[in-house]
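For chain A:
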Amino acid sequence: MVEARERAEGVVGPRRYEEVLKAARSRAEEALRAVGVSFSIEEGKGFVDLVVDVDSVVRAAEALKAAGFDHVVSVTAVDYPKRKQIKVAYHVTSYLDPEIAGGIVGLAVYLPRASPEMPSLTSVWVSAEFMEREVYEFFGVHFRGHPDLRPLLLVPELAEKHPLRKDFVVREESIYEGVPERVRRG
Partner candidate 1 sequence: MSGEVRVYGGWRDDLGLRVIPSKRIGKDVYEVFIGPQHPGSGHMRIIIRVDGDVIVEADPDIGYVHRTMEKLGEIRGWIKPIPLFERMAIHDACNITLPYVRAVEKLMGVEAPLRAKYLRVLLCEINRIASHLYGFAIFSIFLGHSTMYMWAMGDREVFIQLAEELTGARLTHSYPIPGGVRRDIPQGFPDMARRAVRYMRKRLEEYRKMFLENPVIRSRLEGVGVIPKNLAAELGLVGPNARGSGIAYDVRIIEPYEVYDELDFEVPVYTEGDALARTYVRVEEIAQSLRIIEQVVDWLEKKPREPIVDESIYKKYPPLHKKILESQGRAKLLPWMATMKVPAGAAIGRGETGRGEIIYYVESDGGVNPYRVRIVTPSARNVIAFKYALPGHRVMDLPAIYGSLDYFPPEADR
Partner candidate 2 sequence: MAVHEALAAIIGWPPIWQVLIIGFIGSLVVSIFAVWFERKAAARVQRRLGPYWASPRLGGLLHLIADLARYAFQYPIIPRRVDVVPFLAAPIAGLIIALLPLAVIPFTSNPSYWPLPPAAMEYSLLIALAIATLPPIFIIAAGWASNNPFAVIGGVREAFIIVAYELIAILGFLGAAAAVGSFNLVEIVAAQEGFKWLILLNPIAFLAVFIAIVMSTSAFPFEIPESEAEVVAGPFTEYSGILYALNMGGAYMRRFVLAILTVLAFLGGWQPLTPGEGLLWGYILPSIVVVAKAVVIVLAISFLRAVYGRYRLDQALDMAWKILLPLALAGIALGLIEASIGVV
């Protein structure tokens, strides 16, 4: 059976990542335009985020999936307390389409920090299931329609506090706890 193996060399030869990223980006932009989803672009180093509206995120995700972005590498959430927003970005890329394989494109939405809620994209990208659970417990983002939304890594009591939000401060244990900073520094 192992005789049927193949070498990847030649299939996806060494190439410049920038070109792949450019191809992936234009492919994603075309796909979103085709379904009439308006988006804005946020540049990053090594990836690009396409920010869409919460209402159109499922349509956008389906369009990206159809355009060849077949799996999610990361559901990245970032908390912006000053702007009272939480950004959730689905960083997706492709395995099966050699032209865009590896180019990371983010489908991002900004949610209100007070009641972050968005439709789950697990029905579009199966690979998002566990990552959405992670964002749910760490940021308190509620994913509507997720098949099994419960904490993944944390115990329920800790998950309620959403530890990756900026207002969760890590209290460091120390026997000098309570001693004023000025006294400690001398």
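Definition applied: a contact is a pair of C-beta atoms (placed from the backbone, for glycine too) under 8 Å apart; a residue touches a chain by one contact, two chains touch by 3 or more; residues count from 1.
As a selection rule, all candidates are chains of the complex that A comes from, given by their letters.
From a predicted model like this one, the values you see are computed outputs, not experimental measurements.
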Fill in the blank from the handout: Neighbour chain for chain A in the complex, from 1 or 2, resolves to option 1
Handout entry: Contact set on chain A toward candidate 1 in their complex
Key = 1-2, 4-9, 11-14, 17, 20, 42, 44-47, 70-74, 76-79, 91, 95-96, 101-102, 104, 122-127, 129-131, 138, 147-148, 151-154, 163-164, 168, 170
